[in-house]
Structures are given as structure tokens and as C-alpha cells.
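Note that one protein chain of the assembly has been removed; the remaining protein chains are unaltered in position.
Labels run A and B following the written order; every chain starts at residue 1.
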Amino acid sequence: MSDRDRERLFTSSPAPVVASFEELEAEPIIRREGSLYADAWRQLRRRPMFIISGILIVILAVMAIWPGLFTRADPRACDLADSLLRPSSQHWFGTDVQGCDYYARTIWGARVSITIGVLVTACATLIAVLLGSVAGYYGGIVDTLIARLTDIWFAIPTILGGIVILRSIFSTRGLLQVSLVLIVLGWPTMLRLVRSAVMATKEMDYVDAARALGVRNIRIIRRHILPNAVAPVIVYATITVGVIISAEAALSFLGVGLQLPAISWGLMISVAQNRILTAPHLLLFPGAFLSVTVFSFILMGDALRDALDPRLR
Amino acid sequence: MATTLSRDAVAGRPVDPAAPLLAVEDLHVEFRIDAGTVRAVNGLSYTLRRGETVAILGESGSGKSVSAQAVMGIIDSPPGFVTGGSVRFRGVELLDLPEAERRRVRGDRIAMIFQDALTALNPVFPVGWQIAEMFRMHRGLPRKEAREKAIELMERVKIPSARTRVGSYPHEFSGGMRQRVMIAMALSLDPEILIADEPTTALDVTVQAQIMSLLAELQQQTGMGLILITHDLGVVAEVAEEVVVMYAGREVEKGPSLPVYHQPAHPYTMGLMDSLPRRDVHTERLQPIKGSPPDLLAIPSGCPFRPRCPYTREICTREEPPLAAVTPERVSACHFWEEVSRERAGA
Partner (left out) sequence: MGRYLIRRLLQFIPVFVGATLLIFIMVWAIPGDPIAALAGDRVLPDQVRQEIRDRYNLDDPLIVQYGKYMGGVFQGDFGDDFRGRPVTDLLGQRLPITVRLALLAFGFEVVLGIIAGILAGVRRGGFVDNLVLISTLVVIAIPIFVLGFLAQLLLGVRFGWFPVSGVQRGLYSYVLPAMVLGSVSLAYIARLTRTSLIENLRADYVRTATAKGLSRRRVVGIHTFRNSMIPVVTFLAIDLGSLMGGAIITETIFNIPGLGRAVFEGVQRQEGTVVVGIVTFLVLVYMVANLLVDVLYAVLDPRIRYE
């Protein structure tokens, strides 16, 4: 599968293939001054998609950092006598099997999800940018090696790989271990993206100009290529946060992710499985929060992409 | 290539035998986008007669391609709209025709070829298939016959080993060969008008010459009218009888090509001529026209060329110059065309 298609897959941002006659004739010849980012910011401020997802993400981030703001109850203060209560004014979301306040648990669950999402994405992006820009810029053997390496990783589907690694290697699975596995499974896609973005930018004339002037390679990468290649990476990183949060939940649901007593939405849903008919609230609340979280990150990614890629408007 | 269809009617309407092949009059085309209204064509008029070649000359953004697309009726609408004027093909008004009828004229009676054959041809279908499609769709020919016709056409435009290459894909051909494929496709149904939008811009100089001479030859054979859109002055001089110089969506000078070349009557035309490197005149530096083409969202008042014109005077800001008759066959849209044309008198 060609890299162009992989990139297209994950960003829906078309690689420059055909010019559009519509634009050639319709756009004014003299353009407004302003960088891509200034333009993008102006656009973003107006879009409802961005505003909505932005607000949601801020709320979730606050929820993750200061869960105490949303609930004063202790998610671990459980009274068996209160087991499986329906939502009421005392317990907004009811209680779970152990008698813990479900609302508190749900709020505290945000911390795990957001932390893993951001941590994994940040690390995977870092690795991907480092390796990907080297691979894309220098090409040749380095590129082939890195490309084959990522191919190998690609050959193993995420969930399957996650199950095998988590089962076989780790006896205790905490935040760190799960994050590590997700980073390892996540960087190949990001790398592919960075690599093709760098390769596309490398072809641009201003890079040739810089080289002709004798600028050293590292400097070229840092100041000319990366800033321009970084737009699809931003978009994809945002979407990846959502995907990782979803993946952690799936792995925890399957029993190979976080373990009790960690508070994770996926874990909560997994426990809720056997009781969906009798106590649907056990499934619905974490499920809803999980969905809204993933949704807001993907929506944000979409909004960023629309703003940063002028051709898709 | 004889056709069996009657050429005395256009979409069911009878032709006017006295009318020229194509008469474009006061054409206006706008694009309505977020940032405003782009006035791409602002009152263009020209005429094309049988067997004649009219060259439309101008920079990017002059509206030359858009005007051709308006004639073909292939402007994306929205955001593009033909807001005024008339396009008469043998006396029949094309802009009034319903789309279904217009489609029948397209490709069959008026054909168009484009600049970059690599992107203009569909990459996933063989060239023979794409040429034969004209016969299959417009004439209802069965596949085999259509294919034979395609091979004939490829031979006519001098593509070697046509029979073996009819199943090849566009990217397997060189630039010049690809352009010949496009020409073959355009000429398949013996159109009466061929519009060529920058057909040689993407090609090497030697190949350019080959393609231009091919077009000339084919035109001789068929007697079709040729509208050549280009920004290449050299090509125009050799090929066109009449030249229309466009700027900011309208013609600024129009007339027989050689007189216009030797004695331009408009500062823009003169600027174009002066910017060419010439073997016979020794110059230290090339003389480009200063400034850049206008923003079509906000065309300057009065004469649109005013900001870049060395002859500009107060009246140029106030009044848009009318098309003045320089000779019975030439017009120029400049208040001071007499002064301008005297610059080159005796050259």
C-alpha cells in the first residue's frame, strides 16, 4: 500500500496530485498576507465544531486534573450495603456492585483516560517526528530500514498485539505499562504520516534554495521542513488522543488493560457486562462519558483539519 | 472523416448560413465566493470564422480560460455564473440552450483540449478506451467499431504503432504523444470548432512546434475554426490570423495578428512585445511590465491597466476606455491609442 494512501487514510488530506482549475481561475491573484496558522486561527474561532469540541475538552481536562471540583465524594469509599442502587439525589449516578458512588467513579475515570491519551500521543508523536523526519529527509537506506521496521509493526493489528504484549510481559498492569504498550503500538502510523509529510515538503523549491545557499541539513529540517510538515501531524495527533482513549478502554474491557483498583471507564464497563439488564446505569454513564470524550477529540481533529487544509474547504 | 449527421442544425435549431462560426458578444462571467465576487470575464467579444484561427492572449487571471469554458458551458455553477452576453454558434444562441442540448453540442460540434495531458486524461483507463468513448456515447457505435475508429484517429495524429498502443495508459506516453491523444479525442467527431487551452505550455520547445504544426495541418484538412488560448507570443505570430489580447476579463486589443505585433495600439500589448527577448535587437535587460495582474475581486476603476501603464493620465482613473477603431479591422481599449501606436510606427 503506498504511503500516499496511508496518509490519505488518516488525515483525509489529499496529497498534491491534481490542480483544480476552479481555484486557478477563481482565486484572486493577490492574496492576503498571513501565515497558514494565522489564517487557520481566524477560521477556527468562527466554527461551531471547534468551539464545541474545545469547550468539551477543556471541561474534561479540568475533570482530569481536579476531579474534586466536580465531586466531593470519594470514589473509593464504598459501602457494600449500598450495592447497586439506582440513580437518586443521594447518588446521582447510582452505585456499583461494591457500593461505591458511581458519579464519583465516573468523574475520576476521566483522569486515567485523559492522562493515557495525552501521554501516549505525545510520546508516540515525538518518536514519530524524530524518526520520521530523518527517514523522510535523508531517504536511502535509512529510510528503507525505518520503513521496513514500521511495516513489521503494521503487520500486527493493534488489539491483537496489545493482548499478546500485555498478557505475556506484564504481571501488573498499571498506567505506565499500558501506556508503554500503546506507545509502542501507536508510533508506526504517526511515523508514516510524518515521513510522507516531510517527503512532500522536501520536494519544495525553497528547500533546494536553502541547500544551494549551504544551509546545514539539520537546520533545514528544523526551520524549513518541520514547520510545514507539522500541520497534518497536529491534526492526526488530536484524533489519536481520541483513538488511544478508546483503545485503552477496549483493552481494559477485555481484561488485559488496567487492573483494579484503577478507575478506568473501560474497566467499569467490563464489570457492568453481566448486569446490563438489571443495572443498565452501570454501563450507560461510563459509556456516555467515554463516547463524549473520544467524540470531542475527533471532532477537534476534524475542525483543525478543515482549517489547516485550504483545499478541502 | 465524413459524418452522417446533418450539420445544418444545432440542437434542432436551424443555423444561420450568413453567421460566423462563433460570435461571442459582451460575455460576462462571475465567480461568487466567500471573499466576494470575482469578475473573471467583463464584456469580451470576438468572432471566429470558418477555417480561421483566433488566438486569445493574456497572462494568468486574464479570464482567457474562463471565457473558453463559458463557450463550452463547462463552468462549475455554483460558484461560477455566466451573467451576461451571448455566445452564438452559427447563429444559434448557446447560452439559451437547455443543458441536455448543450451537452450534445459539446465534444461533437465544439471540442476542447487542455494544457496538461497527464492530468487531463483519466489515468485509469486506456487511451483507446477514452477516445472510443466519444464514438460509443455520441454516435452509439458498438465497442469494436469504436475501437477501430480510435486507432484510425491515433494514426491520423501520427502516433506511431497505434494499433499496439491503443490499450496503453496515459502515463506510458511522453508529453507530446499524450497531447496528440487529447487532440485525437477532441477531433474524433469532426467538430466545427476546436478550442485549445494552452496546448503546448507543458511541452518542450521542439515538441511544441510539432504539435502546432499538427494542429495547423488538421485545421487545413477539416476547415474547422481554431481558438488558441495562450500566453506564448511566439506561437501566436506563426499560427493565428486574428489575435485578441485580454486583460482583466476583457479584450484590450483585437485585430489581425501581424499588424498588432508590429504596431501595438495598447500599452499592455506593447509591454508584452517589449518583454520578449529578441535576437535582432540588442538589449541590456529584459523589460517586464511592472506590477502584477489585478485582483479580480477588486478591479481598479476606470482602465484596469492603469496601475501598470506608463501612459496613464487623469482620465484613465475616471473613465473605462471604450473600444476605439484603430483601423476597420482593429480595436484598442485605450484612451491614448494613437500615441501608443505612433511609438512603433516605421518599425
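Here, contacts are C-beta pairs under 8 Å (C-beta built on N, C-alpha and C of every residue); 3 or more make two chains touch, one makes a residue touch a chain.
Everything quoted here is computed from the prediction, not taken from an experiment.
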item: Touching partners, among the displayed chains, of the absent chain; value: A, B
item: Option from B:Ala120, B:Leu215 or B:Val331 whose C-beta touches the chain left out; value: B:Ala120
item: Residue, one of A:Leu44, A:Met199 or A:Ile269, that touches the chain absent here; value: A:Ile269
item: Which of B:Ala23, B:Met72 or B:Leu272 contacts the chain that the document leaves out; value: B:Met72
item: Chain A, residues in touch with the chain not shown (by the definition above); value: 1-2, 5-6, 8-9, 12, 14, 17-22, 148-149, 151-152, 155-160, 163-165, 167-169, 171, 242, 246, 249-250, 253-256, 266, 269, 273, 276-277, 280, 283, 287, 290-292, 294-295, 298-299, 302, 312
item: Chain B residues that touch the omitted chain in the full complex; value: 72, 74, 103-108, 111-112, 114, 116, 119-125, 133-134, 137-138, 169, 171, 182, 185
